[in-house]
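One protein chain omitted, others in place.
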Amino acid sequence: MCRWLAYSGSSIPLDELLYKPERSLIDQSLHARLGVETTNGDGFVVGWYGAGANTPVLFRSIVPIWNDHNLREISARVQSPLFLAHVRASTGTAVQQTNCHPFRYGRWLWVHNGLVREFPRLKRALALAVDESLYACIEGSTDSELLFYLALTLGLEDDPPRAVERMVGLVEDTGYRHGAEYPIQMTIATTNGESVWAFRYSSEGRSRSLYYSRDVRTLRELYPERPLLHEVSDETRIIVSEPLVDLAEAWNEVPESSYSHIREGGHELHAFHPR
Amino acid sequence: MCRWLAYSGSSIPLDELLYKPERSLIDQSLHARLGVETTNGDGFVVGWYGAGANTPVLFRSIVPIWNDHNLREISARVQSPLFLAHVRASTGTAVQQTNCHPFRYGRWLWVHNGLVREFPRLKRALALAVDESLYACIEGSTDSELLFYLALTLGLEDDPPRAVERMVGLVEDTGYRHGAEYPIQMTIATTNGESVWAFRYSSEGRSRSLYYSRDVRTLRELYPERPLLHEVSDETRIIVSEPLVDLAEAWNEVPESSYSHIREGGHELHAFHPR
Amino acid sequence: MCRWLAYSGSSIPLDELLYKPERSLIDQSLHARLGVETTNGDGFVVGWYGAGANTPVLFRSIVPIWNDHNLREISARVQSPLFLAHVRASTGTAVQQTNCHPFRYGRWLWVHNGLVREFPRLKRALALAVDESLYACIEGSTDSELLFYLALTLGLEDDPPRAVERMVGLVEDTGYRHGAEYPIQMTIATTNGESVWAFRYSSEGRSRSLYYSRDVRTLRELYPERPLLHEVSDETRIIVSEPLVDLAEAWNEVPESSYSHIREGGHELHAFHPR
Partner (left out) sequence: MCRWLAYSGSSIPLDELLYKPERSLIDQSLHARLGVETTNGDGFVVGWYGAGANTPVLFRSIVPIWNDHNLREISARVQSPLFLAHVRASTGTAVQQTNCHPFRYGRWLWVHNGLVREFPRLKRALALAVDESLYACIEGSTDSELLFYLALTLGLEDDPPRAVERMVGLVEDTGYRHGAEYPIQMTIATTNGESVWAFRYSSEGRSRSLYYSRDVRTLRELYPERPLLHEVSDETRIIVSEPLVDLAEAWNEVPESSYSHIREGGHELHAFHPR
């Protein structure tokens, strides 16, 4: 199990979300409350987009995030309008940077919380379904990275929701053929630096937790004493696998079998149907 | 806060205590129950004595113990009649091998759970009290290592209980002079490869937890189905900061302000008086 | 490029070869003389067989070998009659434990110095040739590990020389089809804990260096002052990518396109023909 967050909106220093909130991601890495594992100390990645840069920057480490001084130094100085962060609890695959999320391909980032069941038995069939030109880009050994390359194979860059639906359909088909009762359990976020798509789905219909922040105008009324809420734009949103702050009213749950699309001009929820 | 264990008795593979028990040290590093911190992921050391070797071997790492594959490989093959293991939760000093316990000096090992309060203000005065010939041996920056070198300065190699009592007396005096209300909180184990001394003390009289295993003959009657208990000698003992197994009747608490002395021929409890 | 050694013979402490010789492997990791790269600081593995154990032990690290204190502590205490050690200089793939050699499968170990040319373009075709039951065992991203699983697929456990010849044949065929002029460059050692096979081959006929130690009886006459030579059995052999000691007369070169077979009762050189 893992914990992740996605931020999109006004440019803010990374540490505003990574370190400063109660129940921050750093705190969750030591003591997650909603997850299967309480400790997420098997590496982390922060990926962010700069002003005008096409390719996001990745800061990856297998040190537990609470011990990484370089991230602490840098996150106070780096401003970004869109970033993803993920703290990992390995479910068996090696603890190495190439197994830490977000993964990157060109302008795209991808994080996953969950698993493909019976993955050792499915792995070869899934890897063969990756486009030939992408196969050698796979650097690690996780199910999560393979899901990313399958989604890229199935059109992620053109139509992310359809590509993820087709990817899940492929994984479920492959899983059922290999005898997995519930092949996939996932929350996923992916972004091209402009929009963020966040998915919540599992074959068994009991998916890992996922939340999105309510409208900033509402939050300002609820919490007038929080200066950051007054500095960011109305369209700023956060998506998290576990609420970052102990503000009970700031968060809505992403419903089962649905996805959230965050982009300039608004936030939408849609149903998710594997294809 | 940290978790540690000391084993003395028949030679056994290290993994019998490190990995196999319920509530093993590895499990405690992920989710300690009795400690101040629940995660002890800031490095670890296992120190063991071989057959006939004078100097113990140290295996040190800043990787969380649950992720260290080398320890897993080796601990199944290494047999030892006396070993100490410690998983660290830093209270602020750097996460580096030289800050991980047990520390070693010649034949001696030393582990500590607890802290010296107001340590930054006391550090110089305490360091000056270390014998000149030992000062350059200090490799790290922790209070725990400094306590070891103070005890060595005050006669650890000749009379361990008296040396630790004098060390605590010195720390308390120094602390009170610098305005610390309760200068020291500690459980400590030290060994020369033959005996183990384990101390429980704190200036405030509310010390961190410490347990020793009951007589093996009693344990065999209580748990006749555990083969390891029938293989080890009658004199085998374990001392732990937190019970290793969910066998409620296997453990006695080391009382406040006392120390346990484990050696060939028996186990003794004594009162502990700082001097 | 990398440096490796294989030892087979009387049981000796690991440090006798890893640390003590002039031009030891540790020294070669800092300043190799015969290789393409002078520094081999991108991780290392030592794999050894114990007395009677079927599965070899692996000690793996991405720390440069000259800085690994745990290996130094352990290698003085571990005795082994057969071990492989490898220091890595990455040619581009990630520096992570799963990319460090020797690789292990059951009782087998495998080390490689060299490369598969145009590997990113060949990788998928080669991976597809790995047996389905073995595919999910691949943990890393190197050409070297893939060569191992191809050899296992092609019968390594039954007839190692034929399996390696078939593996090289497959790689060359695949490479030529993808436009690689000289698909493979290699020295390889593999062992099941009883015999060691060491191969020297390259498609261009100019292979990386490889040496085997001369008969111990001859060495004793040449170097009567070396006590270790008098302690080990007559059949003890070392194979190295670069001579370990500055004893000019201790080493014979393994010829181009040939392999060395070291086993109880003798040492043989054979021609190597990709199939």
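Read from first to last, the chains carry the letters A, B and C; within each, the first residue is number 1.
Heads up, the rule we're going with is that a residue touches a chain if its C-beta (ideal position, glycine included) is under 8 Å from a C-beta of that chain, and two chains touch if they have at least 3 such contacts.
Computed from a predicted structure; not experimentally measured.
*Asks:* Over the full complex, note down every shown chain the hidden chain is touching.
*Replies:* Result: the unshown chain touches A, B, C.
*Asks:* Looking at C:V95, C:L134 or C:L269, which residue reaches the missing chain?
*Replies:* C:V95
*Asks:* Which listed residue, B:R72, B:R121, B:R162 or B:R263, touches the chain dropped from view?
*Replies:* Per the contact definition at the top, the residue touching the missing chain is B:R121.
*Asks:* Quick one: which of C:D15, C:D42 or C:E73 touches the chain that's been left out?
*Replies:* That would be C:D42, which touches the missing chain.
*Asks:* Tell me, which residues in chain A touch the chain that this view leaves out?
*Replies:* Against the missing chain, chain A presents residues 50, 53, 57-61, 69-70, 73-74, 77, 97.
*Asks:* By the contact criterion defined above, which parts of chain C meet the unshown chain? Give residue numbers in ascending order.
*Replies:* 30-31, 37-39, 41-42, 64, 67, 90, 95
*Asks:* Residue-wise, where is chain B in contact with the chain that is not depicted?
*Replies:* Contacting residues on chain B, toward the hidden partner: 94, 96-98, 119-121, 123-124, 127-128, 132, 135-136, 138-141.
The rule we apply is simple: only the chains that are shown with their structure count from here on.
*Asks:* Same or different for chain A and chain C, where same means more than half of the interface numbers show up on both copies?
*Replies:* same
*Asks:* Counting contact pairs per chain pair, which pair wins?
*Replies:* Greatest number of C-beta pairs in contact occurs for A-C.
*Asks:* Taking each chain's centre as the mean position of its Cα atoms, how many Å separate chain A from chain C?
*Replies:* 41
*Asks:* If you look at chain A, which of its residues touch at least two other chains?
*Replies:* Not one residue of chain A touches more than one other chain, so the list is empty.
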